[in-house]
Structures are given as C-alpha cells and as structure tokens.
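Of the protein chains in this complex, one is absent; all others appear in place.
Order of writing sets the chain letters: A and B. Residues in each chain are counted from 1.
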Amino acid sequence: MLLQQLVNGLTLGAVYTLIALSFSLVMGILSILNLAIGELFMLGGYLGFALIAAHLPLPIALVGGMLGAAVMGIVIEKVAYQPLRDAPLITPMLSTLGFSIILQNVVTNVWGSDPLQLPSELFDTRIPLGPINVGVMQLVVIGVAVVLVAAVAFLIQKTSAGRALRAVAENRDVARLLGVSAGRVTMLAFAISGALAGAAGVLISLHYAAITPYIGVDTGLKAIAVMIIGGTTRVWGALLAGPLIGIAEVLTIAYGGSQARDLVVYGLMILILLLRPQGLLGGSRSDVGQRV
Amino acid sequence: MMSTYYAGLFADVGILLLGALSVYIILATGQLSLGNAGFMGIGAYLASYLTVELHWPVTAALLVSAVAAAAIGIVVGFPALRLKGIYLAMATLGFGEMVRSFFLVFEPMGGSGGYRGMPHITLGYIWLWAGGILLLVLVLERSRLWLEMRAVHDDETAAGLVGLNTTAVKIGAFGFGAAVAAICGGLFAHHYVYIEPSNFGFERSIDFVLAVILGGSTVGAGAVIGALLLVLLPEWLRFLVDWRLAAFGGLLILVLLTRRQGILDRTLIARLTFQRRPA
Partner (left out) sequence: MSDVLLKLDTVSKVFGGIRALSDVSLAVPQNRIVGVIGPNGAGKTTLFNVITGAYRASDGDVVFDGKTVTQWPSHRIVRAGVARTFQNIRLFGGMTVWEHLLVAQPHQGNMLRRVLPSRWADPKAWARAEEALEIFGLHNYRDSIARTLSYGLQRKVEMARAMTAGPKLLMLDEPVAGMNHDEAEELRLLLLRLQSRGLSILLIEHDMAFVMNLCHQLYVLDFGALIAEGTPAEIRTNPVVLDAYLGSETAC
C-alpha cells in the first residue's frame, strides 16, 4: 500500500517538478514571479486534450500542448514583462496576473467550466510490478518529466543558449556587455518555461483523464511552494522538491484526509522560508531576495 | 431607500475597501502581503464564533477579533523581517493558504461545510466601520509615523541609519493591517451570514492587492477607487457577458503599462484639491 502511494506521489511530484522548474527559470533570471504559469499549465492541458479528442497520437498532443503554451509564454513576455522590466518587481508580476485572468476566462468560454473527461480505456491499463500495480499513464508522466528535465538540464549546461541564460541570470548588465541579447534570452526563458508548464498540463490531464479550467490556480500555487522548498536560486531544487512534496501530499491524503494536504504543503514552505530561505538545494543565503 | 441590488453592491465596496486598506497599510512600508485574506478569515471566524456561540454583540466581537488578528499579524511580522520582496510575498501567500486550509479541517467551525447563523448587519453599519477606518488612515497619512513608514519603504537601510526603528515600523504595519483585514472579515461574515474557507483564499488576497494597485498604491484614497472599480466594473461590463473577466484582466494590464502608480497619486489629489504641489 505504501509503495503504491509512493508511486502516486512520484507521479504528482513529476508534474510539480515541471511546473516548479517553469517558475524557477523565469524567477532565476528575472527575479519575477510569473503568475500566469498556472494558466499556461491549464492551457497546455486543454490543447493536449483537444488533440487527443481529435484522435491524434499522444506525442503529438504533448508537443501541441507544449508549443501552444510556449507561444503564449512569449506573448506574455512581450506584453506583460518587456515594457515593465525596470518597474518594481510587483508590477510585472501583477501584469502576468492580468494575463492569467484573461486566459482562464477565455478557456472557460471556449471549453466550458465543467470538467472534460477523456475516454478512459486509454488510461486504465495497469502493469503489475511486484507488489503493486503501476498505471501506464503514471509511467508516461514520470518518464516524460524525466526526459524533459534532462533536456532542460542539457540545454542550460551544454548549449550556448543555456550559457547565455546563465549569464543573464548572473548579471544582466555584464551579460549585455559581453554581447548577450538580454531580450532574446528573456524570450527564450519565457518560451521554455511555457513549454514545461504546458507539458505538465498535458501530463496531468492524462493522469486524471479529466481537466477543468481551475487546475491552474491550485496546482500553480503548490508549484510555487515546491520551487521555494527546493530552492529558487538553483534550478535543480525543483527536481528534489517535486517528488518530495508529491509524496508528502499523497501520504497526507491517504492518512490525514484530503483537506489537510494544503496545510502540510504550505506549512513545509513556510518552515523552509524561516529556517533556510534559500531552499533545500539553494545557494548561499545572500542570494535571497530583492526589494519589491 | 436604496434598492437591495445597489445596497448589496455598496456593502461589497465597503468590505473590499477595508481589505484593500489592510494591504495598503502593509505595502506602505515596502512589504507586499499576498495573504491578507488569511487575516480576514481569522477575523470572520473568530467574530462569528463570538456572536453565534457566546452571543456577543457584533461590535465587541469585531473589536476582539481585530486585536487577536493584530497579535497574529505581529507574530507573522517577525519572521517576515528576514524576507524581502518576492520571497516575503510568497511567504505571505503561504500563510494565507495555511489559514484557509486550517479552517477546511477545523470541524468545530464547520470545516468545508461552512459556518452560519450570524446576526445580520446593515449597510450603514458596514460603512460606519469602513468610513471610520478610512478616515483614520487618511489622518494617519499626515503624521510623523506615516513619514517613517514611507522612509522604510523607500530605503530601509537609510531609514535605520537616520535613527528610525525599522523593525517596529514594519512589524507594527503587519499588526495594523491584520487588524483591519480582520474587521473586513467580521463584517463580511455578518453581512453574508454564511462563511466557508474558500471565501478566504488566494483570489480574495489578490482582490485586495488589485484594488490597491489599480486605485492608487501610494495614497489611502486609492483603496476607495480600487474597491469601487473592482465591485462596479464587472457590473458595468455586464454587456460583455461571458468576457467580463477577460476584459478585467486586460484593464489591469493596461493600467500597469500606462500608469504604474495606479489611478490616484499625491500629485493628482493635489491638483483635484487645488493645492500647490511638487516641482
């Protein structure tokens, strides 16, 4: 039973990791919280959903969701971030909030506010693995998440685009002097961030075989908690914290009732902020924080 | 006599005004709180408990829950000192979510089923509180204390080095803001005579912040404009039917792009009241 819960937790955690990574990318480079990421997550889910309902294969649905969310991410960068980049940080953050409101309204109008269900025969296959039954979808979710995280890792560490990203994160002005186009880097960051969130959306809609316009807010906020717990200054904190929180949440539901789960997740987040604000895998304490 | 429809709207404005002021007070010291709905919830549940279970008069219940929330706000304010900017915002967000989920599991006050049975209050009573606290803030804005808060907001280090006790200022602001949010919650509870944890979540906290940002984040009167906007605009935009919220989001982005400080600021107020103003 416990092992089953662990698998469930890992599945949920995989989704959290992707979204937390999405937040982290923008946060690490620009120090702003892109509040629209929750809705990009939702948007990706709906796009993937629509593609599956049109009988297109899973990989296409995944790519479709990622692409749509990435494009939206770029739009948000151009409209909500670029013009406001020298304003105090809360201003572009609230601007992304405006976008999230718009996105949620649009999706609700296009697809309705009731949950959409996917035909369940695709998702009921379970594979016996020793003492437990692992759902095929769960393996897909975890597998895709691992691949994506590895891809982003490769991008950041080994490619010139990734180097540019890291340079701007270190010091924007110096990066510009070295010829790095901060504008293009920012756009890239928003695009990748959108793609990750979109992928997470497709995955979670597959996992639950359903989707509603409201998953963005709830999951988005929890992903912020995951990002903080893992460490906002080190992108890999999300990799550790995602499964951790996913498992913690699933165990809380199993043994404490589903109402208590938010208490546990946000409680952990506040604990980390008080005791180790740079997060579990974060860098030095002095990296933390900037004026609003 | 006002029709019930308009009465309801103006009750909402008064309640939202208090929530916006609670964010404004804390923001004036440079701290962004995304969790004031948590203090609102504490005020709502505590005041309701006092009036329903202990049969206290509403006013006494409001005052006590304001003091309790202030105490909690001060306790929250201490660790908040160590966090800056976005991290503080996220911590307050976490606090708000924790309060909400606490009331979700807290069965004695109904849990997810909600709580009911509160005595109903009038529109006039709501505005007695809203107007009174608004007046208090407007007067306080002319004081030395508010100057100190603004100094901490502009440059905390310099403020310390000219002899201001920045710790007391920041923590005091949290306490004061929490108290105002609690009154907002108590009034909300006794106006709608039914409350449930989802009333006090992230969306509510964001409403407060939006009202301040749109209405004017540098002056208390901005909260009035913001509250009016947030309540009345969706009504006026009814003709957009299902696209009201999207229009609202668009409006927010527009204001942020064109006039960051929000609609009202000191210069505009001075111009509207024919005062001499900054060069």
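By definition in this document, contacts are C-beta pairs under 8 Å (C-beta built on N, C-alpha and C of every residue); 3 or more make two chains touch, one makes a residue touch a chain.
The structure presented is a predicted model; accordingly, all values stated were derived computationally and were not measured.
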item: Omitted chain's touching partners, listed by label; value: B
item: Selected from B:A7, B:L128 or B:L164 as touching the chain missing from the view; value: B:L164
item: Of B:E53, B:E107 or B:D154, the one touching the omitted chain in the full complex; value: B:D154
item: For chain B, residues in touch with the removed chain; value: 139-140, 142-145, 147-148, 150-151, 153-155, 157-166, 218, 276-279
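Everything that follows uses one rule, which is that only the chains that are shown with their structure count from here on.
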item: Gap in Å, rounded to a whole number, between the CA centres of chain B and chain A; value: 30
item: Residue numbers on chain A that touch chain B, as the complex places them; value: 27, 31-33, 79-80, 83-84, 87, 89-95, 97-102, 104-106, 108-109, 217, 221, 224-225, 228, 257, 259-263, 266-267, 269-270, 273-274, 277, 288-292
item: Contact footprint of chain A on chain B as seen in their complex; value: 30-32, 79, 82-91, 93-95, 97-98, 100-102, 104-105, 111-112, 202-203, 206, 209-210, 213, 242-246, 248-253, 256-257, 260
